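Here is the structure we will look at.
Left out: one protein chain. Kept in place: all the others.
Chain IDs A, B and C follow the sequence of writing; residue 1 opens each chain.
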Amino acid sequence: MTRVGIVGVSGYSGLIALKLLLKHPDVRLTYVSANTTTGKVGEIWPQLFGQTKLECVKFDAAEAAQKCDLVFLAVPHKISMEIAPLLLKKGLKVIDLSGDYRLKNTRLYKQWYGTDHIDPLNLKYAIYGLPELFRVKIKKASFIANPGCYPTAALLGLAPVVSIYTPLIEQIVIDAKSGVSGAGKKASIDLTFCEVNESFKAYKVLQHQHSPEIETYLKKISAGSEFDFNFVAHLLPINQGILETIYVHLKEKISLSELHKIYKRFYHSDTFVRVLELGTQPELKNVVNTNFCDIGMAQSANGKLLVITSVIDNLYKGAASQAVQNMNIICGFNETIGIL
Amino acid sequence: MTRVGIVGVSGYSGLIALKLLLKHPDVRLTYVSANTTTGKVGEIWPQLFGQTKLECVKFDAAEAAQKCDLVFLAVPHKISMEIAPLLLKKGLKVIDLSGDYRLKNTRLYKQWYGTDHIDPLNLKYAIYGLPELFRVKIKKASFIANPGCYPTAALLGLAPVVSIYTPLIEQIVIDAKSGVSGAGKKASIDLTFCEVNESFKAYKVLQHQHSPEIETYLKKISAGSEFDFNFVAHLLPINQGILETIYVHLKEKISLSELHKIYKRFYHSDTFVRVLELGTQPELKNVVNTNFCDIGMAQSANGKLLVITSVIDNLYKGAASQAVQNMNIICGFNETIGIL
Amino acid sequence: MTRVGIVGVSGYSGLIALKLLLKHPDVRLTYVSANTTTGKVGEIWPQLFGQTKLECVKFDAAEAAQKCDLVFLAVPHKISMEIAPLLLKKGLKVIDLSGDYRLKNTRLYKQWYGTDHIDPLNLKYAIYGLPELFRVKIKKASFIANPGCYPTAALLGLAPVVSIYTPLIEQIVIDAKSGVSGAGKKASIDLTFCEVNESFKAYKVLQHQHSPEIETYLKKISAGSEFDFNFVAHLLPINQGILETIYVHLKEKISLSELHKIYKRFYHSDTFVRVLELGTQPELKNVVNTNFCDIGMAQSANGKLLVITSVIDNLYKGAASQAVQNMNIICGFNETIGIL
Partner (left out) sequence: MTRVGIVGVSGYSGLIALKLLLKHPDVRLTYVSANTTTGKVGEIWPQLFGQTKLECVKFDAAEAAQKCDLVFLAVPHKISMEIAPLLLKKGLKVIDLSGDYRLKNTRLYKQWYGTDHIDPLNLKYAIYGLPELFRVKIKKASFIANPGCYPTAALLGLAPVVSIYTPLIEQIVIDAKSGVSGAGKKASIDLTFCEVNESFKAYKVLQHQHSPEIETYLKKISAGSEFDFNFVAHLLPINQGILETIYVHLKEKISLSELHKIYKRFYHSDTFVRVLELGTQPELKNVVNTNFCDIGMAQSANGKLLVITSVIDNLYKGAASQAVQNMNIICGFNETIGIL
């Protein structure tokens, strides 16, 4: 029985990881910690009242190493790169849900995260944990950079068209909308109910730190081809879920039904990506609380604009359940166990 | 033209007062201040962008006194009783939206607000500004304690039955539900969108500070008669609005149609209280953004339990528009001007 | 492997039953039908797209009997009592989620449901499926009347105090609030988003059909003792969840800490009822999408008013997951399997 731990259990991703791992048949959750919150897990999260005897403790690398074989880091960026090296050095497997190990270029990291990267060594070895695209590498990895929520929906929505039609693509614009849990659990007037409810806005327009992450991995799957890429984020007045409307501008018309077949084939053996029938659009409610990514598509009259719509639950496929999917792969479990 | 000011313009009640007073034909808004926020009103509240040149300044009693004839205090309790005496001393009229001057008994104040009352002198002279019940006194007042949101809905819902059927009443239980703006504008995890949305809870059960306020003024209109009174508050996942379901336990059956006539007659000349037809229940959406209080009623089969339902907008009739109503009365304006 | 079917799969309770039974390790879902909707389950409910090959067919008793050992009826009342006898006659076990078999008194049924009961024979044999109160009888039953959503929260919230302090109880008032899914899935202007969102109202005040159901089973557990009972329902602008604030008026003071111990003891071996610590109030979000019922309590200063708060998810513990819990008991499975 693999012994697993979670660091950062008081945030929303930590909670979902907690819920999934408590029920996972192949692992035992042996260690949970958080930065400022300690005490009984059933008091920190009353929905788990009576469901576990686990105590949340202050993080200690030695204790974590002794109690766990694998650790999930559900802490904010900057903190991950302080903790990860300690655990990796002790031979643990680590799945990091923060943004610290996703951008391989430290200059880019500094530009978007506003701080120097302090662990460039492990940065090299971290594998980007998007199973549908990089499963082979993940299988052999012991350190995973779990993808961001926006990048997960973007890359799954774009992978087939970008990898196959690369030379035809002129530019890509992503209009992304996310529920409020994407901002994390923190006391901020901007996140209070009355400020968010019955409203809607764009934020970090063309300046979101997930933009270079998407671009980095798009380039990987497009064999380095060049196209313009832009990303705009919006805040939806709902708890969970991301929908991205992806505009792919093409140099020439392609066949939509052909494209649809390509998508179906591309994800043929991927349980968690569902390519909807043509004429059907994905809806957030169909993926909330699941590890699914649903994808729809349409085309302009002249055939030169593709509109791909991609939906996930930001806390599940966009964070915690994808992290568990990565664990399943690394540990040789059935990939869908505990998250289907 | 009466010159008015608002102290505490960065909170939700302050915003509504601001919006109402900017459009009020009989007054000129000459002064706005807040504690920590300063700057252009159109930047503090982007919905007013371009609508006013007013600047929000740090509160200064001398400046307020020089610029205003009447001041609204939309600050938290404890702060009101520091500010009010300064303005009253300079001869200004003051309408205080906080809880500081509603409980006449300083011992009771300390018990429920957790601090000593530092202005017992003015406390004596403050008039409780519920126009439908105390209009005559308000007319001559220069210092108004504007009622709390829960008490407004409760007292309007109960006044007719309590004043007329007092000896028959055994006990009263109020099950109150309020939108989130009732908690004010502040950074708190408990008020964040994800914590409140799609949820519901009771809070301060039997221990809400509005409970003694309701009891105090119920006693006033019931000629001192004795009955048990209890109050439970709940948090609704909506922005604005209060609905109170009021259970009046009677010693003997009364006629509902008779009671309904009494209510209609009681509020006959009150524009802002609407007694609905029997068989109709009030809904929050019908009073949101208005100064109305809608009232419905029903009766148990044995006639000994009355169920009165009373709805208001907590920021309007429960705070800012009622404050303007009080101003209208004090200043001799048409009572409904600017708020109908 | 027990073969189970669902009749009425196009409604919300049907959906939850579907999701739970598809994953239940001890049964095989072999038959799903609905009245007007037919076709692939993954098209009727796109969230199940690709998850099952089941086809929803028009109901046929012979086919159901051939394919199933046990059938869930998730159809509206009036339809249940047409279908249930057909299935029972063929020897199937039946768990009925409608209101048709909960009131044993056919006169009462007619009064509250507005129609004659057409299956008085089976009505006699139906066992009220509230496991925490009637587990022993359920174990031997082959026909279950699954409790209503409001009654589930009410009876679990009241059972300990009513069964132990019966003679002290003078009257009980329940102020109940339910999410919109309680009204079912139907095209009605009153249920449209814009009519419900950001609003709140009482409905069927003192006239809800769940009121006699609660009263019936309260009497059962209180040994026939007499007290006044009243029930008021409200519509919460959320998808799922019921919170009931239960006012128990006592003839004399009792000890709250004593009562709390009684509740803890009463539900000691019941996994799904969680009695919260004194001072803590239950919140809907902690039980949504689960089979839990969370209970809190408080007491007035004079000790003669108890305020019990009870929360459940109306579609889970208030309908489908409780139905599965009943199935688990009837079939001799682990009571919590598939629903914890």
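General remarks:
The criterion applied here is as follows: a residue touches a chain if its C-beta (ideal position, glycine included) is under 8 Å from a C-beta of that chain, and two chains touch if they have at least 3 such contacts.
It should be emphasised that the depicted structure is a prediction, and the values quoted were computed from it without experimental measurement.
Of the listed positions C:158, C:238 or C:293, the one in contact with the omitted chain in the full complex is C:238. Checked against the full complex, the candidates A:107, A:124 or A:285 give a single residue touching the omitted chain, namely A:285.
The residue touching the chain not shown here, chosen from A:60, A:116 or A:228, is A:228. Where chain C meets the omitted chain, the residues involved are 12, 180-181, 185-189, 191-198, 237-239.
The omitted chain makes contact with chain A at the following residues, 171, 173, 175, 177, 195, 198-203, 205-206, 228, 230, 232, 234, 236-241, 243, 245, 247, 249, 281-285, 288, 296, 298-302, 304-305, 307, 309, 311.
Hidden from this view is one chain, which touches chain B at 46-47, 49-50, 198, 274, 276, 280, 283, 285-287, 289-290, 294.
Operating definition for what follows: only the chains that are shown with their structure count from here on.
Among the chains, the centre nearest to the mean of all shown protein C-alpha atoms is found for C. If each chain is reduced to the centroid of its CA atoms, chain A and chain B end up 46 Å from each other. If you average the Cα atoms of chain A and of chain C, the two centres end up 37 Å apart. One simple way to say how far apart two chains are is to compare their mean CA positions; for chain B and chain C this gives 39 Å. Among all residues of chain A, those that touch two or more other chains are 198.
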